[in-house]
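Below is one structure, written out as structure tokens; comments come after it.
Here is chain A:
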Amino acid sequence: MLTLLLLFFPLAAALLVLLGGARNASRLALGFAVAELALTAYAVTVFQASGPEAFYIFQPWIESPKVSFHLGLDGLSLVMVMLTNFLMPVIILSAFHRNIHHASGYFSLILLMQFALIGVFIAMDGLLYYIFWELALIPVYFIALRWGGANRVAVTLKFFIYTLAGSLLMLFGFIMLYWYNPAQSFDIRELYRIYITDGNQSWLFWTFFLAFAVKIPIVPFHTWQADTYREAPTQGTMLLSGIMLKMGTYSLIRWLLPILPVGVAKWGPLAITLCVIGIVYASIIAMRQRNLKNLLAYSSLAHVGLISAGIFALNIQGLQGSVVQMVAHGVNVVGLFFCADIIFNRTVTINSDNLGGIRTLAPQFATAFLIIVLGSVALPLTNGFIGEFLLLYGVYEYNTWLSVFAGLTVILGAVYMLRMYKKVMLGHPGARVPEFSDLYWNEKLALGMLVVVIIGMGIYPKPILDLAEPVLQSILNKTII
Partner candidate 1 sequence: MTDKHKTVEESLDQIRTTTFLGLLIPLLPLLGFLVNGFLGKYLPKSVIGWIGSLSVLGSFICTLILFRQAGPTDAIQIDLFSWIALGSIDISFGLTIDALTLIMLMVVTGIGFLIHLYSIGYMHADEGFTRFFVYLNLFIFFMLLLVMGSNLLMMFIGWEGVGLCSYLLIGFWFKNPSYNDAAQKAFVMNRIGDLGFLLGMFFILFHFGTLDFSTIEQMAPSLVADNGLLIAITMLLFIGATGKSAQIPLYTWLPDAMAGPTPVSALIHAATMVTAGIYMIVRTNVLFAMAPFTLAVILWIGVATSVVAAIIGLKQNDIKKVLAYSTVSQLGLMFAALGLGAFSSGIFHLVTHAFFKALLFLGAGSVIHALHGQQDIRWMGGLKKLIPITYITFIIASLAISGFPLLSGFFSKDEILAHAFQQNLPVWIILSLSSLLTAFYMFRLVYLTFFNDFRGTEETRSHIHESPWTMTVPLIILCVLSVLGGLMGLPVVFHANHWLNTWLADVTAPAAAILHQGHHISHTMEVILMSVAGIGAILSILYARHVYLTRRSVPESDEAMSGWGKVIYQKFYVDELYDRWIVAPAFKLAEWLGNVFDKHVVDRVVTLTAGFLDASGRTLRVFQSGNTGSYVFAMVLGIVVLFIIRLLI
Partner candidate 2 sequence: MDTLIQAVPLNWYLFLSSFLFCIGVMGVLFRRNAIVILMCIELMLNSVNLLLVAFSSYSGNSDGQIFVFFIMVVAAAEVAVGLALLVSIYRNTGSTDIDFLNKLKW
């Protein structure tokens, strides 16, 4: 029951916000998102008390092909749902004090997105999962298309088709799984059990991997990313980078590793190599980006590359690291894009060459921004460090040399992030940016929430590690062939 409430509350909220009119849309949406967050907190206490069984829902849905309405909330899903529902109020808060036309539609779509994302994270039936996966694309497409920047039409089209093409491959993969499944079902428990020949696993791997690789994205399937991040409105970018990318990495863990262990064993080395190349590649490109949003896009690319590398390392450190880092990256990247938005909002420029000296004008903003930057360069006692340490160690266990290359992100990350901070925030005030008002209450609240999580998670990551541990361990056991 709680599961259904968690899932459908945002949908109902989306409808209500749509009907509620433009004037109160943002406040209404924030109220609903906070309520959902409270619901999540309650769900966590229930989970701690009675375990995942309480959240299990199974209802036959379609007779033939056999699809069931199967939802479940284990530790891994719970972490992802926590991330989603924590970021939603922040994302909605970040849209306060901004001039948004058709606000009711905008916030309604954001809440619809929340519905789809939660669906992806808790669906335990292949086709149901696929429906949520595609559903998540629709709101963000409209958000980017209607509220985006000047070049939005071409960019969103590319983004939509690129990701959809990947997803269709996945649908094909699911159909083939159904075909190979003697029980003729999409249910995850069946899929975890079925026997698929090595040859079939080998090519089925690609149907799933490509879908996820486009969504994550893993180099070289990333070229939609920077453009989309730049053109989408800030909240859209936050949704995309903060949560939607995690659909890809989450799905690698949930669907790819346990169902196709042989395929993963065969192609994993190639995939992890791609990921590691992607880390270095994206980090190097990020060093020379002048557009703030582009820089953040490439830095995000480097981070998710490391997350995926940790997943393909196929050890508990890598998987745990990826879960922690999914959360950490979600929090940090939302914070970073929010900071970029604050800068853009005040100065109407996003090119770091035209910025500088903001720190003197807005010390509170500078401090918050610095902490988020430090989280993203993985300074110890911030959330980024726990993830990066575990991920790099996971990759190290897999292959020492790969970890050396992946480790370059430690250096290059510091280079591009601090360079950006230096160019944008430091230097003499007034030369490029004449005035810059410090944080408004909504920005203070949103950034404050993020900063607390960044430091809190860095000091005490144990709750997240403990939540994910049993699930990851059982998935890991399935990958051993």
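Assume a residue touches a chain if its C-beta (ideal position, glycine included) is under 8 Å from a C-beta of that chain, and two chains touch if they have at least 3 such contacts; residues count from 1.
As a selection rule, all candidates are chains of the complex that A comes from, given by their letters.
Note that the coordinates shown come from a computational prediction; the quantities given were computed from them, not determined experimentally.
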{"item": "Touch-positive candidate for chain A in this complex, from 1 or 2", "value": "1"}
{"item": "Partner candidate 1, residues of chain A touching it in the complex", "value": "158, 161-162, 219-220, 222-224, 281, 284-289, 298, 315-317, 320, 357, 359-360, 374, 379-381, 385-386, 389-390, 392-393, 396-397, 403-404, 407-408, 410-411, 414-415, 418-419, 422, 426-429, 459-462, 465, 469"}
